[in-house]
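One structure is given below, encoded as structure tokens.
Excluded from the complex is one protein chain; the other protein chains are retained at their positions.
For reference, chains read A and B in written order, and residue numbers begin at 1 within each chain.
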Amino acid sequence: MKHIKAGSTYVIRLDRGEKVVETLTRFCEKRKVRSAFFQGIGTCRRAELGFFLMDKGRYKFRKVPGDQEITSLMGNVSLLGGKPFVHAHIVISGPDFLARGGHLKEAEVLATCEIVLTPLSRSLTRTYSRSTGLKPLDF
Amino acid sequence: MKHIKAGSTYVIRLDRGEKVVETLTRFCEKRKVRSAFFQGIGTCRRAELGFFLMDKGRYKFRKVPGDQEITSLMGNVSLLGGKPFVHAHIVISGPDFLARGGHLKEAEVLATCEIVLTPLSRSLTRTYSRSTGLKPLDF
Partner (left out) sequence: MKHIKAGSTYVIRLDRGEKVVETLTRFCEKRKVRSAFFQGIGTCRRAELGFFLMDKGRYKFRKVPGDQEITSLMGNVSLLGGKPFVHAHIVISGPDFLARGGHLKEAEVLATCEIVLTPLSRSLTRTYSRSTGLKPLDF
């Protein structure tokens, strides 16, 4: 993972084998990013997508096999329990060009992943709710 | 719907049962947002997608049944007839993780929807064209 800072905006390049959510989270910890939004494109494999089951208060996960284009990576950074929390949704497409998507649990970068992350001037925080299984933004 | 303002950027949390387009539009009316762009992620149901039929000058709409992840919500705000107009496209994915998408007519927030909306320093306006059925940006 490498990055440059342009004004307050970070351009981040994730490299082969790096995990998207884990690496972004570590980046935010290191740079003390407490709130941000981001977008990204790239390629990945071992993508694990989540679909939230409202009535069960938990995600159903599925690992998507094979290499995938990251056609859209979108999300935000906030603090959960005082630590940066990356909330990302992703759309991926394979060699059949069909798009799959969901909450991004994790994915491993294949060739590259190029993310533009814009920090916000005010902290965002979340709190986990045991009753719903959700971690809504505290507003 | 709740929001915070970070610099000139709004972070908006839509809550269960709120309609995405309607609530965003009302937010822009209230805050006098006349031009902006936004991105968002979340979950929804009762999504109604549109596909523009060029030769007929109108949308074909379809309601997508069931709960859906909002894997990408993207769009802009401009003035149409002097009032804020939200133009949004959406990609959603269900429990099979297949992605569907289109022009967003409306969707109802399920668990949460987190939108980052960045106002622009110049107004955008649109004008409806009866001949094409379109409402292009006036440039």
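In this text, contacts are C-beta pairs under 8 Å (C-beta built on N, C-alpha and C of every residue); 3 or more make two chains touch, one makes a residue touch a chain.
All figures in this text were calculated on a predicted structure; none of them were measured in a lab.
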- [ ] Out of A:Asp67, A:Glu106 or A:Asp138, point to the residue that touches the absent chain in the complete complex.
- [x] A:Asp67
Task: Contact partner of the left-out chain, one of B:Lys2, B:Lys60 or B:Lys83 - done: B:Lys60
Task: Footprint left on subunit A by the chain that the document does not show - done: 2-7, 9, 11, 13, 39-41, 43, 67, 69-72, 74, 91-95, 97-99, 101, 110-112, 114, 116
- [ ] Could you list which residues of subunit B touch the chain missing from the display?
- [x] 35, 37, 39, 49-54, 60, 62, 64, 72, 74-76, 87-91, 98-103, 120-122, 124, 132, 134, 136-137, 139
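Everything below uses one rule, namely that only the chains that are shown with their structure count from here on.
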- [ ] Just give me the whole-number Å value for how far the CA centre of subunit A lies from that of subunit B.
- [x] 22
